[in-house]
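Every protein chain of the complex appears in place save one, which is left out.
Now for subunit A:
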Amino acid sequence: MVQKSDTKGGSGKGPQQPQLEPSKTKLVTAKTRKGRRILESRAPKLVEDAKRLLVLYGNKASQVLKDVLCDLHKLKAMESVKFTRRNEECRPFEVGGEQRLEFYANKVGCGLFAMGSHTKKRPHNLVLGRFFDGHLYDALELGVEGYKSIQAFGNAGTGAGLGNKPCIMFVGERFESSEAMRLARSLILDVFRGQPVSAINQAGVDRVIVAYAVDENKLLLRQYVVKLKKSGTRIPRVVLVEMGPRLDFAVRRHRPPPPEMEKEALRQPQLGKKKEKNVESDMLEGKVGRIYVPSQDVDRIALAKPKGTKRQRHEDAAERKAKHKKTKETAGKEAADSQQQGEAAPL
């Protein structure tokens, strides 16, 4: 019997020298549970959350742009991050100019951005864009030509609840024919739609955002509060009151997504069960399945043996038995002979 010593595992060889291999990789895991949760929340998901909007200024921003961005930030409510200082080196339309933007978006976990910049060449410039997998996906440059803020409409906006899903509508055939407008339609829908939901409270439909493609490069953006009035039928009568912001845009440059990235980004997960093959349901019979059987070879099929052949079989068996016995006897004789020879050989 051995008594347990006080120093646990201390007796014997003493501390071992660790073997050091500088080139070897090591596995780094999140140190805290909270850290792991954060990492998991940033990982790709099957069903994604609402894209967050990063609102920031570029090199310089005019007061108009500052107000526009402020309104945008308010509209996105909880799904928006706003930077308050100017950010140099953010030029999404120049080679290498998107790197800072990508860095900021990754830092705050945003999939969308709205950047305001003001130059002599492009005054009151608002750039809307998206990211995919931490890289710039597409961008659209809009010049603000007319603007009336939410504040200027007084308390019209009080009819709309914060965080409610808006209706988003588009007017004009150019949203299909013009590439920049097509991009604008996709972007506006992506910026304002918020979290995709499977059910919605009808009373919660309280604002509409409408975009009008008036000209080849003229885009109007309006927002109205929806008032549902009694109509005597199940469907209420809709009355709209403008709540702002009222924005008139001139479409400037645009950057469509690279085709390969677009293909990857538009891939959607297969949700729910895969459809079962060859199984249908019938009103009378219930679940009905179809099965496939390989074609039968009738010539070689194993059928029931007719009784008439029974005697023949008996006779055959007896004959075989007799033959077998005969061969066994001869074989025994031969073996005995060879044994005699074998005994004789060494002598």
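Just so we're on the same page, a residue touches a chain if its C-beta (ideal position, glycine included) is under 8 Å from a C-beta of that chain, and two chains touch if they have at least 3 such contacts; residues count from 1.
Simple rule for what comes next: contacts and distances are computed from a predicted model.
The listed choices are "Ribosome biogenesis regulatory protein", "Vacuolar protein sorting-associated protein", "tRNA (guanine-N(7)-)-methyltransferase" or "Ribosomal protein S5 domain 2-like protein"; the UniProt protein name belonging to the chain that is not shown reads "Ribosome biogenesis regulatory protein". Checked against the full complex, the one of A:76, A:91 or A:165 touching the unshown chain is A:165. Touching the missing chain, out of A:114, A:160 or A:213, is residue A:213. The residue from A:264, A:280 or A:319 that touches the chain not shown here is A:264.
Against the chain not shown here, subunit A presents residues 1-5, 8-12, 15-30, 36, 39-40, 42-46, 48, 51, 111, 130-133, 137, 165-176, 185-186, 189-190, 193, 196-205, 208, 210, 212-215, 220, 222, 224, 226, 228-240, 242, 257, 262, 264-269.
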